[in-house]
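Pasting a structure here, questions to come.
Heads up, one of the protein chains got dropped from this complex, but the rest are sitting where they should.
Just so it is clear, A and B label the chains in written order, and each chain counts residues from 1 on its own.
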Amino acid sequence: MTTLQIGHSPNRRAPALSGSVLWIILGLLIVAPVGSFLLLATSPRLFGQGPQYFTLRFFSQALSGVTGQGIVNSLWVSLVVATLAVAMATTLAWLVQRTNVYGRRLWPILMWLLFLIPTWMMTLSWVDVLQPYGSAAALGVSTSWLYGEFLGPFGIITVLSIASLPFAYFVVSAGLLGLGSEFEDAARIHGAGRAATLRTVVPMIAPALLSAFAISFAETMSDFGVPFTLAYHSHFPMATYTLFASISTYPANFSVAAVIALVLILTTVPPIVLQSVVTRRRSYATLSGRAREVRRREFSTPARLAVSAAVGLVFVIGLGVPVGGAVLGSFLRNLGIYAAGPVRFSSVYYHQVFAPSIVGKGFAAPLMLSNQLGLIAASATVALALVFARRLMLRSSHWSQRLTDVMLMGSVAVPGVVLGVGYVFFYNQGFLTTHVIDLYKTMPLLVLALVATALPGQTRFFSGPVAQIQPSLTEASRVHGAARWRAWRTTSLPLMSRVMLWGWLLTFAKTISELPISQILYPPSQEPLSVTIQAYLGNFQLGTGTAMTVVGLVEIFVVIAAALGLYRVVTPRGWQRIGWSGVGA
Amino acid sequence: MKINHTMKRVSLTAAVLAATTAWLVPTSIASAAGPTLVVYSAQGYDKAAVAAFNATHPGFTVTLNDNSTGPLLQQIQAEGHNPKWGVLWVDGATAFAELDRQGLLAKNIVPKVSFNAVGRANIPADGSFVPTGLTATGALVYDSAQISKSQLPKTWAQLSAAKYKGMLGMNDPTQSGPTYPLIAGLMNYLGHYTKGSTSAAVKAGESFLTKLKANGLVINATNGPTLGAIQSHAIKMAIIQSSAGYGQELTASPSIRVDYLNPVTALPGVIGIDALMPKTVRAEAQKFVDWVLSRAGQHVMQTGDPQGDSLFWPVLNGEKPANKVLPPLASVPMQTINPYVWGPLENSVNSWFTNNINNG
Partner (left out) sequence: MKAASLEVRHLTKTFADKVVLDDVSLSVARGEFLVLLGPSGSGKTTLLRCLAGIERADAGEIEIDERLVAGPRTFVTPDKRHLSMVFQDYALWPHLSVRQNVGYALAKWPAPERRRRVDDLLERVGIAPLAERYPNQLSGGEQQRVALARALAADVGLVLFDEPLSNLDADRREQLRIEIATLTREVGVTAVYITHDQGEAFAMADQICVLNHGRLVQSGPPESVYREPVNAFVARFTGLAADLPVEVLCPCGPRGYDVALPFAGDHRVRAHAPVTLAAGVRARLYVRAAGVRLSREHHEGIAGTVRDVAFVGRGYEHVVQVGENEIITKVFSETRHERDSAVRVCFDAASSFVLADAEGADRT
């Protein structure tokens, strides 16, 4: 009996029809703005940024000196990070799904929370904790031995690996879920040792591993938080930082930035092509009514404790210290300040959150606005990502589908600042603003950009679960008298509901903490929360800024808890039986 | 019982959807009709200023794009010849000189008010921008708990002495707005620049910064981390913007003091008007500029961000600094650099800094 089944290619007319609409959406959201920005690499004159209609001089400029060094650093760091992340993710997914490790329900949820912690926050909190007179010192722990190590490739790779762990985990987890334990059993029975069993099983989840590698790599290449904080302090230039630096002086050199952006995007192509080649040869449609329980490996109690502790450590590093550090730091009166006297705790910063020292810089209005933005952007992103994911998973090998695939993956590597500035170039063209629509510096455009930045990742995120739904489940529904809408509502929706909910929450949280795009595109006098917090942090009001961050995080967690609770109450019992590798049933 | 549960579920879903929709409606009714005046500003007191202006000028609403100087200039440059900004209000005249060179600034916008000497020195001949207040960049901000005033260097040259090894910090000009004017000011002073070619002056400045680096200069991105480095005793002093030092003295660390080597560079808060916008809006923009330089406007500037950007020296005769922590302007050895000379060099100087000082 086989559990892996190739689905039949569905009706070919539907994708052809919806295809052009999707292309237009993708074009307006991502391709045109990013393309406008990238055009500057060779043709700055097109957007009035220089005299040349065509030149290659910015390539030599960008590929040499510190910017060249930044690209090289980003490349090797991303390769190392993606490898580490996939290795850790595979181990963790195996532990959670196939062993009796403690906390099997807890780890996936913590993985989720880890998803929500931006890398800059992870870094800054670690610095807050480790720095001289930081939080750890306030608690009487000496950290000077670690601080120097942390400010360097060791710290950079650690933070980035843990940050991209969730991406890898959810992909690998889905792949492993589709792998019945009979494969492992079969390998064992045929006299294979543990290593040989791995050799048998690993190729079977190779598509998932490659997919995880590709996405970790792209996310790491495009990460901005670490290059801007940790790597910057360590004088270790990375590509996104040099990109940012080249457009933050005045006049900005958009052309050099465009070359770096182009390199960032191009580097993600080989992993995605490799992955799609491998994926296309195998199917991983597995969510049918025939799923069976898998056998778990039983650790002895000491081994079980040790393994669980090791897993816990990962989350202490990625989650415990950043969140704990931020909370502690926000209550510490003299964070990072040399003090002879005893440590002073105080809630003064929280008073300042609600009674701001800078006139007019309130907290409530930005918080409200960001929640609204999160709500709209998350809903739109989830809806679009579902459609795109379905399209990517169609088994036709149409070139436009592959191109969409590559483009969506390439977009993962587009730094937010590139997308934001690209939006200015494209949506503020004279022709567009006078003859079509003037969206620049309006709320709708900010929403579009927020959707654009979340869409590629979200599509990746959905494509696994979408592929796991056997096409026959929907076909059965149509054949048994359900019209298109009822078929979707009664089969796809219930099966995807949990994934959709988590995807929604993820985009919601990421939208609230999103900075570079919000900063560039927010409509005058309507400041989102992240911009306000940044203003405080940038205005050396670290305490207030940190307290705001903590309050913002708490609010996000409350929304997540409320949404999960609501899901439990309003969805039918059967829906809740549908587990998902991300969180389980 | 089962029906009951379903009913409950349906009504709960409906309630949530209804509440959500109701909540979303106000946002979706978006923008006002017609052209509006948008102020692009990086000043800490800008919100207070815009709010006060709107309160006293009914019938026309000014909106605010509040950001750091870097992103604001980035947006203006990307907007190119289809600008959305009406008024730009940031520290440092060099960027304004560059905008003026590109023809993006309206000329002759200087209000008829009584400027003091330093104020007058910072008004360009074509009147394309106006100083609204004054701080100094390159102020020597130090921690009096670590180093006493008598131990401080007395000249710029002494900063590279072995005695101060590893004690000094500064910001990264690609990250911190006031830092390029500081470097340009150093070049201007060390190269004895008066007019003509700047290459000798640039060389002099570069060689000085290289010496500072050899002497253990610590670079941080912006004022925040640099002040943090002082407070954690990683360094003892830093050359940054005066208002940042005073702000810190008034808030987190009373042992912080500000001193001035001869000379520091005047860093005016500058306001300018977009040349390309519709006439009606432009008239409003002029009203806004006039108001900023009025008594009422100056008052809001001095109270809007009391521990930050409000710590400036007024450029108008008859106005005094809001806080006693600022010494009299006359006691500060301040030079003014020509923004039209130094503005165009910002990009090349900054990349030299990135390649040789920050990462070299």
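Note that a residue touches a chain if its C-beta (ideal position, glycine included) is under 8 Å from a C-beta of that chain, and two chains touch if they have at least 3 such contacts.
All values reported here derive from a predicted model rather than from experimental measurement.
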| item | value |
| --- | --- |
| Contact set of the excluded chain (shown chains only) | A |
| Which of A:Thr83, A:Ser400, A:Thr433 or A:Thr490 contacts the chain that the document leaves out | A:Thr490 |
| Residue among A:Arg57, A:Arg478 or A:Arg568 touching the omitted chain | A:Arg478 |
| Contact set of chain A toward the excluded chain (per top definition) | 1, 5, 8-13, 287-292, 470, 472-473, 475-484, 486-487, 490-491, 494-495, 572, 574-575, 577-578 |
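What we mean here is this: only the chains that are shown with their structure count from here on.
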| item | value |
| --- | --- |
| Chain A and chain B: spacing of chain centres that average the CA atoms, whole Å | 33 |
| Residues of chain A touching chain B in the complex | 47-49, 65-66, 69, 131-133, 232-233, 235, 237, 242, 245-254, 334, 336-338, 357-361, 369, 372, 375-376, 421, 424-425, 428-430, 433, 440-444, 519-520, 522-525, 527, 531, 535, 537-543, 566, 569-570, 572 |
| Residues of chain B that touch chain A when the two form their complex | 9, 12-13, 16, 20, 23-24, 27, 30-31, 36, 38-39, 44-45, 47-48, 50-51, 63-68, 70-71, 73-75, 77-82, 84, 94-95, 98, 145, 173-175, 180, 220-225, 227-228, 231-234, 244, 247-248, 251-253, 303-308, 346-347, 350-351, 354-355, 358-359 |
